[in-house]
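After the structure tokens below, expect a handful of questions from me.
All protein chains of the complex are present and in place, except for one that has been dropped.
Letters A and B name the chains as they come in the text, with residue numbers starting at 1 for each one.
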Amino acid sequence: MKIVVCIKQVPATTEVSIDPETKRLVREGVEIMMNPFDTYALEEGLLLREAHGGEVIAISMGPKRTEATLREALACGADRAILLNDRVLGGSDTFATSYALSRAIAKIGNVDLVITGKQAVDGDTAQVGPGIAAHLGWPQAAYVSRVIESDSKHLVLERMHETGYDVCSLELPGVITVLKDINSPRVPTLKGRLASRKASINIWNASAISADLTKIGLNGSPTRVVATRSPDARDKHTIILDGSPEESARELVKILKQRIKL
Amino acid sequence: MFEARTYCPNILPGGGFSVKIDSNGSEYRDIWVLAELVGDDIHRVTFELLGVARNLASKLSKVKNREEEVVCVVLGSGLSEESRKRLFAGYADKLIIVDDEALRVFNDNIHAAVVSRLVRKYRPEVLISGATSRGRSVMPRVAVEVETGLTADCTGLDIDEDSGLLLQTRPAYGGNIIATIKCENYRPQMSTVRPGVFKLPEADFSRTGVVVQEELTEEEKVSRLRVLEEQTIEDATVNLSDAKIIVTGGRGVKGPDGFKVIEEFARAIGGAVGASRAAVDSGWISYAHQVGQTGQTVQPKIYIACGVSGQIQHLVGMQSSDFIIAINKDSEAPIMKLADVAIVGDLFEVIPEIVKLVRRDDELKKAV
Partner (left out) sequence: MAAGNHFKNFHVEVLPPRQDAEDLEVRLERFTKRYVRVVEAGYTACITDNAMGNLSFQGTEIIEYFKLPVKAESVMIHLNTFHTKRNLDEILDSCANLGIRYILVVSGDGSARLPKLAPADIGAEDAIAVTSVELLRYIRENYPGAFTLGVVFNPYEPEDHEFEKLLRKLKAGVEFIITQPIIEKNEVVDRLVSEVNIPVVVEAWMSKKLHLLSDCVGYEIPEDTPYDPIENLEKLMFNYPDSGVYLAMLNYKRQFPLLPELASTGRVSAESLERVGLGKAGSAKISVAKAGLRKASAANTDSANAGSAKVGSIKAGSANTDSAKAAVK
């Protein structure tokens, strides 16, 4: 099975750590990480490879520092890693991003399955996975919580929704987006990590993937952010309720009802 | 596979309104809402969005100086007369209905193909749907198939008075920034909106409208994704990051039994259960519920922290909540300063009182 896993590098949550040399508190620590949903996507790819043989190729689109996250994928056991990196790819919205990734997948060729995480924790759109499927003209299954059966031609899987799940059959080649807890992502071994530091990562630019320049980057993005602002500052006035439980409950319900009316 | 891209700049120098036309010179018009069905019923988000669409249509009509309509697209099997009435009462002017056995079971691939075809045929100015698991599966596919932009999880939708463009607002960068997004040169302008972001409008059953029946093509009835079985789960796990209301238990809950009180509270107000690290470490509840730096970061509308002291590792996980309520015996606990409402008291005494009032209060029950 030839499996492509699409990975995104995202900002890490603020970590508190102490630099051992200066013994000073470092609030940022390492600033980037693999999108948590994509760790599940990668693990699912590795599990399918273990079951059927084949290849797992990790791809990502981003600046040069994205290589670090691709190396982590290699350290976990991906066979190859490809970075889509080109100035003209910068500023892409989800349309342009899914387009570029779909061109890379087409260039890799003979791919059976594309796996992505449900969404990236910095954008939270969940649009790139289905977008890739649409660009490729392949069927999709989003919100996959379990792969029940698999062979080289199709997957039987569980697809979650708000009130339950469906059991579906997906004819390959296709695209799936996966949820957390679909599996338990493995942690890289020391051997894998050291090897990944020496591994070479293919870097593809826009012309390498024969990208239509009107569909990539800022210019290829149909949507554009035109303004940003801070959220309205929280009114720092805290209402303190310290009466009896009955009184406090009554007051709280009153406040909530007022709030809901607004 | 795709038609020529719907690139339609027509931007007048200096901004201002300009009519969007497709490659054939036909105009884009109307606000479309893609309905979501839950079995035979209509998801409430559809009605919330029809209300929004009504406002958008009014404003757009002013800018364009002609009548813009609200169109509701319904894909399903056996849509009842009652449902049609409700959609008109919910401010749809026109229904485009595709009623087919092949649509009885939800298949995002088929839905996307049909919607894309309808979009190319009718050329809506705006297309919106709920940001539910279904909406978020179908809309991105449609956006790519018709080659336009899509903005997910909008918290605001408006029409710009000068240009007539859809102004889409949504949080970015983990909720620390609010971004406004436009889709200037492509049509339709597409957005998804989470249930509960917009208020449910009052229904007006005096309203009526036009019904257009569309058919599935033979091609559209077949998909390489097949649904084999549908399963409903009683208490499907609520993802904390999607929850509108979260009730969190901390060390003050004192044990797994204490969490039963938290769970009951959450159920009564339609919320999800969160937990502080102290509670998880003590084995009172699973790590999946943990909110905080080493757990989940959440941004619900209402966050109720019960017996949580508010150590900074917890605060960073929930400080972006819209409205924070804290219940704690200790008035000096850090969370009490962050909260919008700080209740000083024993959670085991206060919570039952709140639950009692919520259960009795119909208005509140409806709202949540």
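Operating definition for what follows: a contact is a pair of C-beta atoms (placed from the backbone, for glycine too) under 8 Å apart; a residue touches a chain by one contact, two chains touch by 3 or more.
None of the values given here were measured: they were computed from a predicted structure.
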Visible chains that the absent chain touches, using the contact criterion stated earlier: A, B
One chain is left out of this view; which of B:M190, B:L225 or B:L347 touches it in the full complex? B:L347
Of the candidates B:E81, B:E218 or B:E332, the residue in contact with the absent chain is B:E332
For the chain that's not shown, point to the residue among A:L194, A:L218 or A:I239 touching it. A:L194
Using the document's contact rule, name the residues of subunit A that touch the chain not shown here. 13, 15-20, 23-26, 29-30, 33-34, 36, 39, 68, 72, 75, 121, 184-191, 193-194, 197
Contacts of subunit B with the missing chain: which residues? 250-254, 256, 277-278, 280-287, 290, 294-295, 307, 309-313, 328-330, 332-334, 346-347
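Going forward, only the chains that are shown with their structure count from here on.
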In angstrom, rounded to a whole number, how far apart do the mean CA points of subunit A and subunit B lie? 21
Going by the contact rule at the top, pick out the subunit B residues touching subunit A in the complex. 1, 5, 7, 38, 105-106, 108-109, 112, 132-134, 136-145, 147-153, 168, 171-186, 223-233, 236, 288, 293, 297, 302, 316, 320, 323, 325, 331, 336-337, 339-346, 349-350, 352-354, 356-358, 361, 363-364, 367
Would you pull the subunit A residues touching subunit B in the complex into a rising list? 13-16, 93-95, 98-99, 121-131, 133-135, 137-143, 156, 160-171, 174, 181, 214, 221-231, 234-235, 238-242, 245-246, 248-250, 252-253, 255-257, 259-260
